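Following this message is one structure expressed as structure tokens.
With one protein chain withheld, the remaining protein chains of the complex are depicted in position.
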Amino acid sequence: MAEKPASEYRGSIHQRQKDLMLDWYQRLDHSAETGDPPAVSMMISGNCVELLEGFGAIPLYPEVNALQLAIRHQSLEPILAAEEMGYAGDNCAYVKADIGCMLKGITPTGGRLPKPTLVLCNFVGCNTYVKWFEHVAVYTGAPLNVVDVPFLRSDQPSQADIDYVVRQLKEVVGQMEKLTGRKFDYDRFQQAVAYSSEVEDLWSQIKHLAKNSPSPFDAYFDAITLMGPLYVYRGKREGVEFFRAALNELQQKVRVGEGVYDHERFRVVVEGPPPYPYFRTFRDMFASWNAVAVASTYSTVGGLWEFGFRHDSKTPFESVAMHMLAQNVTNRNYLQRYDQIRRYVQEWKADGLIIHFVKSCRLFSAGQGDMRDYFTKQLGVPTLYIESDLEDPRYFAEAQTKNRIDAFFESLEHSKRTAEHAVRA
Amino acid sequence: MEQFERTFDSLYEGLQDLSFVGVRKWKEQHPGAKSVAFFPVYAPMELVHAAGMLPVLLSGAGDRLDIQHADSRFGSFICSIIKTTMEMAMTGHLEPFDGLLFSSICDSARNLCFVVKRNFPQMYVDFLHLPHSTSESSVDFLTEEYRRIITELERLGGSPIQPATLRQSIALYNIQRRLVRQLYELRAQSPHLLRAWESYVLIRSGNLMPVEEHIDILKQALERIPARPGKKRDAIRVVIEGSFCEQPPLELIRLLENAGCDIVEDDLTIAQRWFTEDVPLTGDPVRALAESYVHRSVYSSVRHDFFKPRWEGLAEKVRNTRAEAVIFLIAKFCEPAYFDFVLFKKKIDELGLPHLLLEFEEKLFTFDRLRTEVETFVESLVFD
Partner (left out) sequence: MRIAAGVDVGSTQTKAVLVGANGDGIQVLARSLIDTGANVRKAAEKAFDECCQAAVIAQADVGFVVGTGYGRYNISFGHTQMTEISCHARGAHFLCPGTRTVIDMGGQDAKAIAVGPSGEVLDFVMNDKCAAGTGRFLANAAEVMGLGLDDIGPLSLRATRPVKIATVCTVFVESDILSYLSQGKRPEDIMEGVHLAIAKRTMSLARRVNIEPLVTMTGGVARNVGMVRALETVLGQKIIVTPDAQFMGAVGAALFSLEKLGESFESSVWRDHAVSSGD
């Protein structure tokens, strides 16, 4: 079987990412103490962080808090606290972890989190987002604004869809001016949109580097770790610098042929969020087969930049609206996700698809059986279906999961060897 | 009168039918005409009606269909109505329908729309984005969204929808809604004259038949009911909350009543009572429908609130019907209902009212456990 490879990314950008995120948490702590800068709660998918730049406001992302807790193995306590309050076993564990933290005063780094000036729910497909922020508004007493982003129910958003979102965004601006007492700085907003465009271009180039064999990074585990600055620093110069450094580091690896493993054996596409409480364990299960992810759908929750879309500072409001409408995985319809995955499998040359069903998230998971049917029966792509949860540590069966992963790669191994023998013969 | 009494049972039989006999009959009587079905909760039936088509409201397959195929597409932790609807599609039960419309009620249902679309490319399958925004721009948006649906319906083969025709359809559905409201008022006032299961089959049966027929049934019922013999009984006045989409088995509703509850308000048939007043018949009717959705509609767990929180709406329901308790009747795995439960419960606790949380599935064959829970609850209130 395979030798024991390093399942750790070898390089400096993960540390840089950690530093940036810690810096963000420190600024949040400062905001909690002084009220400056004003904080705005938002959802990651389809977020309009550029708008906040127009007020010098700092984003607060409950999802990031939730996943940070899970990675540090601290999510169970707040989940249980929320369940004691009345939240159901079947409610999304991200929400429960976040609410539980509010109840118990827990934060991922131990620093304080500010009360938001505005709870801004960018509703992009995920109905749970709306419930979550309604509850956050009740518990914090902060004002709530739900930006209703029409679901992408045809190939492209209609003009009516775009107009609707732009109008609402402008209303958010008006509301923020009242709440912060600050005038909206349109130039800063426009500059933020310009920075976003640069960041997106760099991130897209990074994603495309995984087309190389060997891939210089894992487009699931490493991409998810690198995502944080994509929503916290997207509209800022620091974001541009970070992603430029990341791209340089990865391009260097490609130049010398350095992959994630010494011998890359399998290339896979991964669909679905990771089991954050078992991030390392899960990664090791793939590492033991020298299997690298060359693309993933979850790493596009913060925005889908691989296929050419960029923010446009010439029409900032419209392009922010377009991103919220059409360029994040949650507001795109299920068949568009199939198409996204199909492109990944074909253009990034993957051997198979891993579908990770998570109990908490019906947006991702409801219908994955049909996705599996499409890929195995219609496209003939070897597909593995595994189940756990993204936040709740009680729903991960390690032995069973490993068993399924092993069985899948055993069968892929056999196909590869048969193909190799056929070539030799 | 005897014949009237049999109405409820025969309407219930009609609800059991998965072959959509009424729809097929209607299509035979109107050769070439189309039928469009809606997945819960709210549906702008008037648009379909005005196109000369038959609008139908689906509500899953209850316990009448074994899930043998849909399980492979929708796995665990998904509510039953998603699977029974998919199963109906996969076993040809939805064959009488030319179109299927879904809307933004929850994440699972939204994905269901597109899974159905992929597997049944010959059907017109569409997703209606009903707004969640308190902004006035939502009326403009929904007006355009309704116009989009109208274009699709016309393309599907409906007759072009003229404003006058649409106004007529709206007028008809206004009547239906008014009659449904009257039924609810009657039941809340005199629960001994109209059981909840009876009003349920009366209203729900309208899902599967032309609205004109349903109006006749409702009118007749409203005439006959006050003259029914019925003894008042000592029961607890209860509001049911949480069953807006997947439906509890009828046996469960009867069980609640038999255990000593008078169900004076519920959200079981919320789609048929969506507007609090008539939709205006003046001006642009498409806009009138959109504007009513934003300004003249009831609260629901499937969307964000427009002008006041849902829990205030629940409190109002309790006050208006002088209810003594709330039963949260929630379908297993129903995420919106379970989220709302937390803040609804908080409000009911503030009002000092007792409440009970009951979980159900469409498909239940034994009710012993549920019966025990409800009877215990009622006993705890009666023997205080």
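Order of writing sets the labels: A and B. Residues in every chain begin at 1.
The definition used in the following text is that a residue touches a chain if its C-beta (ideal position, glycine included) is under 8 Å from a C-beta of that chain, and two chains touch if they have at least 3 such contacts.
Fair warning: this is a prediction, and the values are worked out from it, not measured in the lab.
Chemist: Identify the residue among A:Asp19, A:Glu33, A:Glu84 or A:Glu410 that touches the chain left out of the display.
Modeler: From the options A:Asp19, A:Glu33, A:Glu84 or A:Glu410, the contact with the absent chain belongs to A:Glu410.
Chemist: Using the touch definition up top, pick the residue from B:Glu152, B:Glu213, B:Glu251 or B:Glu361 that touches the left-out chain.
Modeler: Hidden-chain contact among the options goes to B:Glu361.
Chemist: For review purposes, identify every residue of subunit A that touches the missing chain, sorted by number.
Modeler: 1, 369, 372-373, 376-377, 382-383, 385, 387, 397, 399-400, 403-404, 406-408, 410-411, 414-415, 417-418, 421, 425
Chemist: Determine and list the subunit B residues touching the chain excluded from the picture.
Modeler: 63, 66-69, 71-72, 76, 361, 363-366, 368-369
Going forward, only the chains that are shown with their structure count from here on.
Chemist: Which whole number of Å gives the spacing of the CA centres of subunit A and subunit B?
Modeler: Using C-alpha averages as centres, the distance is 36 Å.
Chemist: In their shared complex, at which residues does subunit A touch subunit B?
Modeler: 85-88, 90-92, 95, 123, 125-128, 130-131, 134-135, 138, 146-148, 150-151, 153, 158, 160-161, 163-164, 167-168, 171, 333-335, 338, 357, 359, 361-363, 365-370, 373-374, 387
Chemist: Which of the residues in subunit B end up touching subunit A in this complex?
Modeler: Touch list, subunit B to subunit A: 71-78, 82, 104-108, 110-115, 117-119, 126-127, 129, 131-135, 137-138, 140-141, 144-145, 148, 302-304, 309, 332-333, 335-336, 338-343, 345.
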